[in-house]
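What you see is part of a larger complex, with each chain still in position.
Chain IDs A and B follow the sequence of writing; residue 1 opens each chain.
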Amino acid sequence: MPSTLTLAPVVPSAAAEQVRAEVREFLAAELAAGTFTTHVDTWLSGVDPAFSRKLGERGWLGMTWPRRYGGHERTAMERYAVTEELLAAGAPVAAHWIADRQSGPNLLRYGTEAQRAEILPRIAAGECYFVIGMSEPDSGSDLASIRTRATRNGDGDWVVNGAKVWTSNAHTSHYAITLVRTSPADPAHRHAGLSQLLVDLSLPGITVNPIRILDGGHHFNEVVFDDVVVPGDMLLGEEGNGWHQVTAELAFERSGPERFLSTYPLIAEFARRVADSGDPAQLATLGRVSARLLALRQLSLRIAGALDRGELPDIPAALVKDVGTTFEADVIDEVRRAVDVPASLDSPDPLGRALAEAQLHAPGYTLRGGTNEILRGIVARGLGLR
Amino acid sequence: MRDLVVATVRDILAAHEPFVLTRERPWDSGLWAELAEAGLTGVGIPEEAGGSGGELADAVAIVATLAAGAAAVPVAEQLLVAAPAVLAADLDLPAPDEPLSAAVDGAVTAEPRDDGDGPGSWTLIGTATDVAWAGVAQHLVVLAGSPVGPVLALVDVAGRETTHAANLAGEPRGSLVLQGVTAAGALLTERQADELRARYALARAVQLSAALEQVLAWTVQYAGERQQFGRPLGKFQAVQMQLAEMAGEVTAVAALVDSAVQAIERGDSPVLAAAAAKVRAGSAVEVVARLAHQVHGAIGFTQEHRLHHLTRRCWSWRDEAGTETAWARVLGAGLLADGPDALWPALTRVL
């Protein structure tokens, strides 16, 4: 195996198993109380600030961050166990998901002391939510082609103009870490001149327009910036270092269990059918799907272990996202082949409803956070091919 | 005539926006009215039965054109399933401008009425489930069970209450309670009942084939126009491989569905041909819809984009009128009817 793809094994963590048990107990109680019902792909679509605050109260957000920023100084393995349990239960975690997974770590890595002190504790409390301001209407996979620009005004503040799309839940979020062009585009150095700004979504000049997805659900938005004045101290990291920062950020976000568990609630529903029927072919399907899931889990766990060691395993992370999101969609086909249940949101059969939810969200799995074609290009580079 | 008919449908469609189905707006009644006025909701139905004449293939061409246009009207059900069944059973066909649908799932039983009306009148008992265009159709052909065999009953369902349910595209698929409803009906043989189910499956296969072809065309067009990294998407070899794979699926489906329609028009038994067409068309959906969305990227995932009007229909149509798995079992069993050593002769007989 090329060293770029090799991942050292992790030893089981008693602390992780301990917190896993706590989360499992919490979720069982919440389900029993009817606080939430299980759905597919809830890390995109399950916005529930009250639920996010409960997680914050229990110390399950910002888990790996320093205590002085509201964190809990726990391991990535412990955080992994928590996120995995939440996803498996199909819990409503969308409100805080990006902030906890990606924006917080980004602030920790590049933020000023003031930015950290101000924002991180609120994220860890489950009260402050972030969106990713990267994609633009015309950028597609070619992130270097973004056109939102920020220029310094006389006060040293940034004046931002442009638009970002696919900002998950911008209508329920507080900040957007926004990739902007701070120097004119230079065809010879496409990745130069980009910077990240920490933009308060309540600033004047910002308009949030819903972008409904194909089932009519409102999760994504267009965020339009019209002469938005962002305070000068809201630069994140270095001016001109934006490309490097977003690359690192993307690597961070790609390896988590949300890249293969988005359709786990469908598997769980299918398992109920299999247990009822005892059909050997269905048992085999459950076994096949489970084997794939278990392999992905080991990969993702090993990446969590690497993060604990301070590594940034960007190529394995791209690989996990490629293999994992392919799996998320394949689950639908595996289940469809094994049962004879039409997919419908109005189905009296919970399996039919789970199939419907999984199918209607399926196009997103292999697009969000970098298409699988882009990811495979990264893996090919890791193999030494270009 | 066929080209003219298709051109007329296209013209009518071109004047209509893609119709966003909601619970409150469960069909495109304006489009239906225009189609009916042009006589297009009676194509394939003899003029003496109140239709516009024409052949099965003309009706298929209309259904295909409407499917590619994501038209929210019950034309497939009326022209390819319900009307031919009513005519074959010698029942009185309602006027073609009154939407007619079919329910073949058989959770309904029919009892002959003993009031002297004779075997032509039946009392229906039960609930018709997953009824296409429930609440929209004014008449419903119901395939019911009875002590003496399958019964094809024609029910006036205008104004009758339906439960709300929709498929993934929002097309109505509710249930109708038919407890004690009196209806005209006719006994069918088991074979006729099987053939009715097969025609329904073939109707969905025709819709799938047309929709998948359109999805391919849109995706090719998008790949030619959308620029990434300084050149059109379609110049990337990975995208070319994806589009070629889609084309392989679409072309295979089109040939099989088309041949199945022709075989039925020649008078061959529709069951295995329709089963094969439904299975093949249904299994193409996964590949074609997945790759279409992948090539289109996030924009194709939005409600504003036209793509979902077809991909959502395809995801449901493959399940409707019998899933691929159900029809694959029918096909497998049918091919083995003369024993496993006769598989090859059986295959060459299907089409």
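Quick notes
Throughout what follows, contacts are C-beta pairs under 8 Å (C-beta built on N, C-alpha and C of every residue); 3 or more make two chains touch, one makes a residue touch a chain.
Not measured: the values here are computed from a predicted model.
You only see one copy of each chain, but the structure file as a whole lists A x2, B x2.
Convention: only the chains that are shown with their structure count from here on.
Touching chain A in their complex are the following residues of chain B: 130, 164-168, 173, 226, 228-229, 236, 238-239, 286, 290, 293-294, 297-298, 300-305, 307-308, 311-312, 315-316, 319-320, 323-326.
Interface of chain A with chain B (complex): residues 135, 140-142, 145, 165-166, 211-216, 220, 329, 333, 336-337, 339-347, 356, 359-360, 362-364, 366-368, 371-373, 376.
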